[in-house]
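Shown here: the complex without one of its protein chains, the others still in place.
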Amino acid sequence: MNENYLWDKTGDDAEIEELENALQAFRFQKNEAPRLPAKILPFQAKKSWRSFFKFGLAFAACLLFCIVGVKFWSLHYSGENLTAEIKSSETAAQNPVAQITAPRAENFPAPTVEKIKDFPVKQIKFSRQPLKIKLAKAPKTIPAVKLKNNADDERFAPAETVAKLSREEKFAYDQLLLALSITSSKLKIVKDKIDNSESSKSIQDSEK
Amino acid sequence: MSEKEMTGNLFFLANRQPNSAQTAAPVRRETILIERIRRGEQEAFDELYKMFAPMVHGILLARVRRDEVDDLVQEVFISAYKNLHNLREANAVGAWLAMIARNRAAEFYRSFKPTEELSEDLKTGKNLKNEANEILAAIRSLPDAYRETLILRLVEGLTGNEIADQTGLTPESVRVNLHRGMKMLREKLGVKE
Partner (left out) sequence: MKSLVNYSFKLILPLFFLAAVITVDAQNARLHFEKLNRLETSASDVVEVNIDGKLLDTAKRVLLKVKDQDAQKVGQAINGLKGIYVRVYNFENENGYSAGDVDEIRNQLSAPGWEKLANVRSKKNNQKVDVYTMFSGDAMDGLAVVVSDSKSVALVNVIGPIDIDLLAELGGHLNIPNLDIEKDGNK
């Protein structure tokens, strides 16, 4: 007998090969694995445009705040009284681009203003006053999305609680409720039987 | 700094690294699959089934009637999934499945009579099948350790290393079981001849 062939099929051994061929009929035939039992998984909320909008708005607000803050810092702590003169001219209506000159104008690119509507430009003097920044109105709070199963949202407990559960918590909760519902339904059978027998007994007693 | 010096420095640093990272055992495929199955992934379960179903089939074939084996293979895996929380060491899932299979077989054990099975095939007159039944019956009459290992080798086609890896036995034990089992089988078949 070839021990190597018996161990890892290296080499030849006619006797063992003959046994293998004869026993091949009993070999495991590949088939499908059994299906796992159905599980309820928390709904994977789709990324909606609302959440994107909310995030985008928050990002834009932060960016705006940063820009205003930098600008305020540069104006407020420059150490000199800044005066800006905005020249008004007849040509303002045709050329509404405001020319702002400042002692440090060469350090900053000239701002460009798109024409929104014609308006007379007045002479404005800036002084060292705290800059009041009007904050954008906070976006309206978007209510929490109710988590749903793909098939049926009636399966789940109130959304405000479901939204905060982890997958394991949800599984444990569902399993417990299932067990308790079965238990209570079976106990109810007994209770109903007892109640029925008591009521029929009382009817019989009253008839007597 | 020359390249040689830099390389030398790197080696010096590497040698000072804690050894745990170097000696850590590689994560086995079964461990990853078990974690995925615990999360309910059917694909991972299918893969585990594909890996271990032949072994489970062989263990059951060594113990119960052939017509029971296929159903029991499915039951073993379902039972394993349901009791996955009892599996302490994911690396040893093979040995654990083998244990479930043996326990299941013990529950469903029905005494078989090789002569009964042979008589069915004699009616059909297929000589090849008779011989196969005879060999299978002879293997099944061997002691537990030998018959299981022999069936895994000769019927399911697993190598010695694969048998050891999947069942959790040491390669030495498998080698001994195969050697002694084959010797006994040859004697049984030789006696009949």
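Per-chain numbering from 1; labels A and B assigned in written order.
Basically, a contact is a pair of C-beta atoms (placed from the backbone, for glycine too) under 8 Å apart; a residue touches a chain by one contact, two chains touch by 3 or more.
Bear in mind the structure is a predicted one, so any value in this text is a computation, not a measurement.
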item: Of A:Q29, A:S185 or A:S206, the residue in touch with the unshown chain; value: A:S185
item: Absent-chain interface as seen on chain A, which is shown; value: 31-35, 37-38, 40, 152, 154-158, 160-161, 164-165, 168-170, 172-191, 193-194
item: Contact set of chain B toward the excluded chain (per top definition); value: 70-71, 74-75, 78-79, 82, 107-108
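In this text, only the chains that are shown with their structure count from here on.
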item: Chain A contact footprint on chain B (complex, rising order); value: 37, 39-40, 42, 45-46, 48-50, 53-54, 57-58, 61, 66, 70, 73-74, 77-78, 81, 128-129, 131-132, 135-136, 153-157, 159-161, 175, 178-179, 182, 185-186
item: Contact set on chain A toward chain B in their complex; value: 1, 3, 6-9, 15-16, 19-20, 22-28, 30-37, 39, 41, 167
